[in-house]
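Every protein chain of the complex appears in place save one, which is left out.
For chain A:
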Amino acid sequence: MTENIYLVMLLLFSAGIILPILTSGSPKITNILAHGLAVLGCLAIVACSVEVFMTGGVTFTYAMGLPVGSLIIRIDNLSAFFLLALGVVGTAASIYALGYSREYYKQRLGLMAALYNCFILSMALVLTVSQVAYFLIAWELMTVVSFFLVNHEYEKTANTRAAYKYILMTTLGTVFITTAFLILTMTVHSLDFQMFKGASLTSTMRNIVFFCALLGFGTKAGVIPLHIWLPEAHPAAPSHVSALMSGIMIKTAIYGMCRFFLEFLGVGPAWWGEVVLFLAIISSVLGVLYALMQNDLKRLLAYSSVENIGIILLGIGAGMVFMSNNQPVLAGLAFAAGLFHLFNHAVFKSLLFLGAGSVLYSTHTKNIEDLGGLIKKMPYTAVFFLTGAAAISALPTLNGFVSEWLTYQSLFYLPQAVTGILPRLGSVLLIALLGLTGALAANCFVKAFGVTFLAKPRSKHAEQAKEVPATMLTGMGLLSLMCFALGVWPQGMLKLLQGVLSQFAGLEVSTLFNHQWYAAAFNIPQANGVIAMPVVVGMLVLGLIAAVLVYNFNGKPKNVEGETWTCGIIPNARMEYTATGFAQPVRRAYKAFLRTKDTVTADKSLNPYHGVKMKMTVGISYLIDVWLYRPVKKGILFLVNRVKPLQSGNLQHYIGYVLLVTVVILILGVRW
């Protein structure tokens, strides 16, 4: 049954790849065909994963012969969990794309739609293929297709630059991933993932595999310091693609890490987990700080993805520490927290990207300094964006709260698990820093929502905004519902996670969520009087009703005469709080990390003493760029310039090189 659904899924996406190219004459037909097929395909993915959760994992093998051997598709609970996220987000994004693609009717729509289908298909393959060679092929396919999607609007130089940065970084990552796989393959003499379980590696080799997997998948996940492609590439892609890239594609890297850390490598030394935790906390804090500094809506969301990947990895890193300390229950809790946050982030980040896409669709600008007042023009979009923003800020009754709360809980037990004064101090700091991250994230999304949607329009673009088409609203609405559903009733997802994690050795999840309240309240006897989220929701609803009653009781608003405000001028958009201004206190406070470069110049041409016009430029520099990437870039350029004379332009020299190399190889070959 699962196999049939899987094949139908493959068929749907294949049709979705081919048909848009054939129907290039009429963009409307292309749009409906391609994205309709994508919706169906994503529903098939959901069905596939539900089927696996109901009936258990499946493996099917297709003999493909040389050169890379038989294709093994294995869908276990872990794959199914990721497939579920892909299916849900993919469905919403595809419905959204039905409307959003109108922007691209004159911009190679057929190509984009085909690539979009191919993109979802490649992600589904990455999550299900269980054989090294095909996994790497699918992985690279995903990279290449997303490269073309990022580069879709190649008329803008910035997009092309972003795309090339992206392909450069991810290729680097693939080198590491391939190395990790090759070491495992050489040890067990098999390409099948199943054989890697408990491969007998020496501890040095295990460490090398661990680092290769961490760096390789970390690049794709956008872990700082390997994140530099992410804030460039995600904004450059069309918005529904950005939603998938941020929502799912970077999560496939987490899938790879789970496979390696939970399955292939098994329980490792504690310092593995500590390394992951270290990278995770750096990603979260710096990611959110940088996010807060951005004025480009999609760029802001991209940096926020870096932050959330950090939070997911906090769960996973803590789980690894607990595993090596032989604390399976805590390890289960930490991994469950990480994976839950992963799912939640997939939902609300795609929702936010779709929201940003809607803003872009109706105003044609991503710069939030030019927006404002959109809540009156686009009320539904505003509500959906607000839902996403509240969810990502981890406000209760929304899903972000549940997973962050679980992450906190697992981190609270971390100081007990580690030994030594420094790691203990570090693990306490971790909690504090996560708190800081949460606060900054809330600040960041107050800025994103407030400046974009509230107050008065700051430009013509914002004034002329209109509500987006119904298909786009449907896509966002689905994800908003998901945010509420997972926040109010997370038990279902927790049950799924129990199923996902119970298959791994070193984790014990069967008793984890037995309590009513999804807090894993250890040492507290079976909870009496715990409040469940539905109760909270009920109270909130009661409060709202009371508020409405009180409002009505007070009667209609009346005009009150008062003092003049703004000296009698009607307040205009220039008096509003700007995005830069809103972020200013944080800029000041974290000057040391952000390396702020603010300059104020007075134009003294009209008045030689103090000037009449003042101009302020603000900027930050990115520490990672300055410390890591620039020296590397300089080094590479230096080397390249040394090698350049070899390229003389003389054909005979080139033939000479060939001869030289041949002779040297001959000599080396016979070991003279």
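One rule holds for everything that comes next: a contact is a pair of C-beta atoms (placed from the backbone, for glycine too) under 8 Å apart; a residue touches a chain by one contact, two chains touch by 3 or more; residues count from 1.
We take it that contacts and distances are computed from a predicted model.
Peer 1: Among "ABC transporter permease", "Indolepyruvate oxidoreductase subunit beta family protein", "Hydrogenase-4 component E" or "CidA/LrgA family protein", go ahead and choose the protein name stored in UniProt for the chain not displayed.
Peer 2: According to UniProt, the chain not displayed is called "Hydrogenase-4 component E".
Peer 1: Residues of chain A in contact with the chain that isn't shown?
Peer 2: Here the touching residues of chain A are 648-653, 655-656, 658-659, 663, 666-667, 669-670, 672.
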